[in-house]
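For this depiction, one protein chain was excluded, whereas all remaining protein chains were kept in their positions.
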Amino acid sequence: MKWYIAKRLVWSVFAALIILTIGFVLMDVVPDQGLQQVEFQAQTEGQSGDQAVQAYEERRGLDEPLIDRYTSFVTGFVQGDWGWSYEYQQPVTEVITDTLPYSMMYGVPSIIISTIIGMAIGLYSAVNQYTKTDYAATFFSFFGVSIPNWWFGIILLVIFGSFLGWVDLDFSHRVAETADGDLTWLGTADSSHPAFIGENFEGERQIGILSPTNLKQLILPTFVSMTAGIAAMMRYARAEALEYVDAEFVKTAKSKGVSNWRIVVRHILRPAAVPLSTILVGRFLGLFLTGSYLIEVVFGIPGLGLASYEAIINQDQNLVLVTLLVPTFLVLVSNLAQDIAYVVLDPRISYGDRT
Amino acid sequence: MSRESSDQSAADPADSSTAAADGGVADARFEDVDWDRIDSVNRGRSLKSRIWLTIVSIWATAFGGTLFVRYVMGDSILSERLGPLQDALDPTVVEAIPLLSLNDGWVSFPVVGVVELHNWLWWITLAGFVYYGALPLYENPRMTRYYWRRFRKNKAAVISGLFLVVIFLIGFVGSRVTSQPEPEAGLDGIPPVGISTESYNVGPAGQKVADCAGGVCTGTWEYPFGTTTSGEDIFLGVIHGMEISMMVGLTATAASLVIAAGIALVSVYYGGWIDEIAFRWVDIQLTFPAFFLYLLLVYSIGGSMFILILIFGFIEWGGGARLMRSEALQRREEPYITASKAAGANPLWTMRKHLLPNISNTIITYASLSIPSIILAEAALSFLGLGDPTMVSWGQLIADGRDNLANLWWISTIPGIFLFLTVLSFNFLGDALRDAIDPRHEGAE
Amino acid sequence: MSSSTSLFEVRNLEKHYPINRGLFNTEVGRVRAVDGISFSVERGETIGIVGESGCGKSTAATSMIRLEEPTAGEIDFRGEDITEYDEKELRRFRREVQMIFQDPDSSFNPRMNIGNAVAEPLIVQGFDDEQRRRAIVGDLLERVGLSADDMNRFPHEFSGGQKQRIALARALAVNPSLLVADEPVSALDVSIQSEVLRLIDRFQDELGLAVVVISHDLGVVQEICDRVAVMYLGEFVEVGPTEELFTDPQHPYTRALLSAIPTPDPTERGLGVELTGDVPEPSDPPSGCRFHTRCPEVIPPEGIDLAQDTWRSVLHLRKQVIADQVDLESIAEVGAIEAGDEFGSMDEVEAEDIDNDRLIGWVRQEYELPNQLGDTSAEQTLSQALEELVSGQQEAAAETLTERFETVCERQDPETRSLSPDHRVACHLTDDSVVGSTDSENEYRRQLSSPE
Partner (left out) sequence: MSVHTDTLLDVEDLHVYFRTDTGENVRAVDGVSFQVQPGKTTAIVGESGSGKTVTSEAITQLFPSPPGYIPEGSVTLDGQDLTEISDDEMRSVRGGKISHIFQNPQGALNPVYTVGWQIREAVMLHQDVSKTEANERAVELMTQVGIPEASTRLDDYPHEFSGGQKQRVIIAMALACEPDLLIADEPTTALDVTIQAQILNLLKELQEERDMAMLFITHDLGVVAEVADRVVVMYAGKVMERGPVMDVFQTPAHPYTRALLECLPGEGGLGGIPGQLPEPTDPPDGCRFADRCPHAVEMCTEGGQPDLYDVRNTEAHTASCVHFAPTMDPGVVLDGSERVATDGRGRTSTDAGQPSDDEEAEHR
């Protein structure tokens, strides 16, 4: 077991390094628009382009050879110094801690709800295969998988924002924060709070993550990212459970007099839980990481996805690399965790044999 | 058991039983084969495969030539670094080849003229589809009927298939007989036919086209789907978008299938370090957040259609290769593979005739998942403004309407519906195909 | 059995699979699937290899024709050592040897029609005259009782028995001189089994084909084989002419196999010698005679006179004690349950709390030992060892038992002896120098002849 974990750990670090390297090289290959701009500007102002470029490179630490920059980034990264974000004008670590909560505000509930609902529908439709409910569930799952999240988001905004006026078209991130800009669960603020600029009212209104205003603006993003999540979870749960519905041991259980409900929960779900957990942590996590870019762009949520997108567009090297590494690490660690869980959950697999 | 096969036994029960029972004794030896002669002679190929090989070679030469002219001789990042070499490559070298000419930095071929890089890929994909998909179905009517019988049970899939055929034909023919929609000042904001909007949304020229009265404008048949904020015809945009979506989805999937199947088969057949390296790499590739990588690559290399297809093709194959590998690993242990080896078959034969056909389920499953996801990814990139700016795609149209959701809601909605329906149809179709060719059901009829 | 005339001769064939563990996948052991088997097949002869599942018979089949590379050994075909063959020679050799497999359903590529499947050996050997190939395939299909028109049909359109016939046609397409049939009928219904066997038998006669039949079913082997080899844990324990082997089996394992077959005669009930336990792991085969852990006729050391089943129980106990696998807690719990209310709930029972004599009684019960062995000297040793065991001195108990109860069967690998030119057996019972007095041999004969 310990050899297995050791092997996997070494491999994870190696994989992360490779990915980091690829990201680093790619970022370096891209013609730097900031640099071109500086050069252009200098020339139009009649100054030496080369000098301006040199100054720009020095400022951003680009004058050193690639390999030196690479090693210093890696060592810095390991030591917890993730560099400076030129786009946000603050350390990368702060950008991450500032943006991550917003991604989690809709991401976490969406993962939890879609897992529960998706799993329940999937199991139900596996046990009642080829019934009307099963067909309906299947149709729904196709609907959920096929609909482009970002377009769906737009359509919902059109309907609930433009036509019905139930939600605001713009996401206000200040609502979740205190007047000083710190996140808070629940609190109150008067009309001087930055979220209420332009509004005049007496007394105080609720602010914070759990405030009704914030929750209301989170409903649509959560729902949109849920549709795909439920659909995917349902398909997997159904497929996995179907593997076992006709299994011999299920027939054995039935012949012992086990009730249908118990068969589903104890005899089908339990063995299916092992591969399902793999899917859950692996592909599912990926789904949200990928989905978050567009959802955050569409709804204007200042989360990690949006930060990552902006970083790429503005060639904010350090931030790009870190936002690349965060999901990568998540995936690697969860892969490792799920492989170990596999071994623990499924007695058939002996870790001694795995390489 | 000759009498077992019902249709034949009725015909001549006595005959076949004698052949098996007594006839054999009299005529004990099988035909003698002169193996020495056979060993000394090379094998021929069938006419069909010769024609196909010719097509592929012509294609490869022409495509290679275009690539060369474009990226080595032409004005590109690469050529900057190949400075001295480029000087040696005078354009007249190309012109010296009969029938070829240079046209604005592109090779111009006889008959077809200039073919853009992404179209080269599109053509070979369609040709491959005919050769590996349609032709075998035509040659094997029994098998075709059998699959069709099972496939048509799924009504939703049949409708989806029809929808996709229609989309493909309209897109393919439509984008050749019509020109791309161009922005036109003043024509902006016309609503679709039958839909009304406040007239201030509609540009001055558009007000003449649409039915405007009393401060409200209603769309007319001249622009059935209305126009965008820059006055582009959405109807034309949707038609051109059809081909783009089909092209990206099918071509990139075809590319990734070829890579995935090749790597999976070789890894499974030979195993060892080839397998180890290939699939360790797949591990890494799959760990990379895919959409992030698209963004990064498209942003750094540029979003021309050709590059987009290549990026999707070269990034998407990992998951497919993994699926195919696990399927092929199971197949590898099947006795018919052993039988083929025991008969003296070489690796290429075993891979082509046994492994490949038997992982076709996984290939189709994978393709049916990959095509819609690539279509969605292309649309998403276009939506973010990172697609090919020279071509009108659905994602681009959706993005155009995004800032005017309240008033010009149809700009985002209409292309989005087509995108959604196309993706949905591919998913339905893929699911039904998977069911139809699932060998677990085979022989059930 | 001179090698010059044999069509196919295998000498000391071994196939081991390494077991790799640890960070660098170092080899920590080997699965000895086939561990030194020798036999020869003459032209037109059928030889059978029988054994339980996991005895290595299928591995033997694939490695004897180099579908898997054997670890060691020589394989002569027509006097040439095929282990020395290069690619080209090997391909040529494949024309001479063909194989058919157990499962008719997976023997055929579901996406290749029957005509192409049967023609495959011809095609891959470079036979590209399509007209003639079709003629040959049609002829073959008719010979196995199908029609030439079946060429365009796909495997799933045929029944299991038909598929096995087609498999035979495929194997015969290149006109081989040796056919290796791995469980050719075990996946078929009885009524179809005999048809396929009949067909093999017929072709063998007609074509002078040599056949190696691998099967777990003694009935099948008896039906068509001239000679039979009985395999146990990678080794041949007995090889002999079918008739002789079935009427006068020499190895206890052969006898056990034969007696375990249910006879379709309700007046003759009762399955004879029952083998206890399962086949041991081939990665860690028992010492000495590999069969001794399950053998119903283990030779007791000199001076011990016990009934065979008691003697076996003693051996079993000894083995468990040496491996420190006697779980006193468990025995105490089982004993307590059987003793009933006296001990409250099972979970409260601790081995230490129980009176030694009582615990010894339970241990005897668990290992099916009588309270008093028939042989006084043996009883003395046993009770001493049990005393040591329950008082926690497992090592001492192991030593006591080893000293007294070690048998030649576990100490020494039995040599393979020839009883007649064709009949070979590897068992200490057939070795007079081991068994010594004819008394004990007669004793075993007597035990065997009287049904339980």
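Order as written gives the chain letters A, B and C; numbering starts at 1 within each chain.
One rule holds for everything that comes next: a contact is a pair of C-beta atoms (placed from the backbone, for glycine too) under 8 Å apart; a residue touches a chain by one contact, two chains touch by 3 or more.
Values in this document were obtained by computation on a predicted structure and should not be read as measured data.
S.K.: Consider the whole complex, including the chain that is not shown, and state which of C:330, C:356, C:380 or C:402 touches that chain.
M.R.: Answer from the full complex: C:330 touches the omitted chain.
S.K.: One chain is left out of this view; which of C:302, C:324 or C:338 touches it in the full complex?
M.R.: Missing-chain contact among the listed residues: C:338.
S.K.: I'm checking contacts with the chain that's been left out. Which of C:74, C:217 or C:431 qualifies?
M.R.: Residue touching the chain left out of view: C:217.
S.K.: Looking at the whole complex, which of C:26, C:152 or C:263 touches the chain that is not displayed?
M.R.: Here the residue in touch with the unshown chain is C:263.
S.K.: Since one chain isn't shown, list which residues of chain C touch it in the complete complex.
M.R.: Looking at chain C, the ones touching the missing chain are residues 52-53, 159, 189-195, 197-198, 201, 216-220, 222-223, 256-257, 259-269, 271, 274-276, 278, 327, 329-331, 333-334, 337-338, 345-347, 366.
S.K.: List every residue of chain A that touches the chain not included in the displayed model.
M.R.: 130, 246-249, 251-259, 267, 270-271, 274, 345-348
We take it that only the chains that are shown with their structure count from here on.
S.K.: When you average C-alpha coordinates per chain, which one falls nearest the overall C-alpha average? Tell me, please.
M.R.: So the chain nearest the centre of the shown protein is B.
S.K.: Please indicate which chain is farthest from chain C, where distance is taken between mean Cα coordinates of the chains.
M.R.: Ranked by distance of C-alpha centres from chain C, the top chain is A.
S.K.: Please work out the Cα centroid separation of chain B and chain C, and write it as a whole number of Å.
M.R.: Chain B and chain C have C-alpha centres separated by 53 Å.
S.K.: Round to the nearest whole Å and give the separation of the Cα centres of chain A and chain C.
M.R.: 56
S.K.: At least two partner chains per residue is the criterion; list those residues in chain C.
M.R.: As it turns out, chain C has no residue touching two or more other chains.
S.K.: Can you list the residues on chain A that touch chain B in the complex?
M.R.: 11, 15, 18-19, 22-23, 26-27, 29-30, 139, 142-143, 145-148, 150-151, 154-155, 157-158, 161-162, 169, 286, 289-290, 293-294, 297-298, 308-309, 312-313, 320, 323-324, 327-328, 331-332, 335
S.K.: Report the residues of chain B in contact with chain A in the complex, numbered from low to high.
M.R.: The contact residues of chain B facing chain A are 156, 280, 283-284, 287-292, 295-297, 299-300, 372, 376, 379-380, 383-384, 398, 402, 405-406, 409, 412-413, 416, 419-420, 423-424, 426-428, 431.
S.K.: Which residues of chain B touch chain C once you look at their complex with the stated criterion?
M.R.: 1-5, 8, 16-17, 19-20, 23-25, 28-33, 35, 38-39, 41, 43-44, 142-143, 334-336, 338-346, 349, 353-354, 357-358, 360, 439, 442-443
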